[in-house]
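Input: a single structure, listed below in structure tokens.
The complex is shown incomplete by one protein chain, all other protein chains being positioned as in the whole.
Let's turn to chain A:
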Amino acid sequence: MRRNTLLAMALGLLINPAQAAERLISVGGAVSEWLVALGGEQHLVAVDSTSRHPLSLTALPNVGYQRNLTAEGILALQPDALIGTEEMGPPPVLAQLKGAGVNLYTLSSAPSLPTLEANLAQLGALLGREAEAQAQYQAFQAQLAQLEQQLSQQSSQPGVLLLLSHAGGNPMVAGTDTAGDWLIKLAGGHNLASHEGYKPMTSEALLALAPQVLVVTDRALTGAKARAALLEQQPALAATPAGLAQRLPVIDPTLLVGGVSPRVPKAVAELAQAFYPALQLPSSTLAGSAP
């Protein structure tokens, strides 16, 4: 009986992609956020440990870390489909799930607009809400485009570094090809770090780069606490132009992993405001469309 339903559904997806799936497991923070934003929350039967937004998701069963999924734990939840990014694993478990008839949807977690558009199209088709997905993408893009247009009128692009730390522990600096770098660029900043990925940097090297703004993000602490912990750990940061001028905006670290979140436009607008204090942003931009 169950087999037949699955077969019918698989055929249904081939013939008519608008067929909505019943029981979904979402793996990857951004994927889960978008599923909720598209109104698919009632289909979710479990999420992974990186799906922390919105808070209601933390009440669902947790299938563990996305790279360390287990076949039987997932099968016990009887999902029709598992949706995640290429970060899902390990591969043998994915093969077992496929063998057991679970549909696997692998989206890309790369931080870029074309990727987001393709991902949203696929999620929309999966939920049978293509129009909604397209509208959400357009709203997302419009907010960024509007900001970009406003930023184009600004001069003197600030030099920025993004520091990722854990309760004030050794901070890692976001280099090229990172989500942090993408956010800095969207907000009109110039990322001073030229290395690839997240790498630790000495206090001296940080001072030598003389960042005008330091974006602070902490895996354990939020807000002013994250800022205080970082300055305590790295007192030299207080002597950077950013430290002297107290230009240390804090962002949520969950924006940096697992793909593009619906909260990006709001976070980018806040960063842009910190980069360009004179910028007059409409209050709607800062409120954002995030659920």
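Note that in this section a residue touches a chain if its C-beta (ideal position, glycine included) is under 8 Å from a C-beta of that chain, and two chains touch if they have at least 3 such contacts; residues count from 1.
Here is the rule we go by: contacts and distances are computed from a predicted model.
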item: Omitted chain (choose from "Galactose oxidase-like protein", "Iron complex transport system permease protein", "Ferredoxin" or "Thioredoxin family protein") - UniProt protein name; value: "Iron complex transport system permease protein"
item: Per the touch definition above, residue among A:L24, A:A37, A:L57 or A:L94 touching the missing chain; value: A:L94
item: Touching residue (missing chain; options A:I74, A:V160 or A:V216); value: A:I74
item: Residues in chain A touching the chain absent from view; value: 2-3, 46, 49, 61-65, 67-68, 70-77, 87, 89-96, 99-100, 178, 196-199, 257
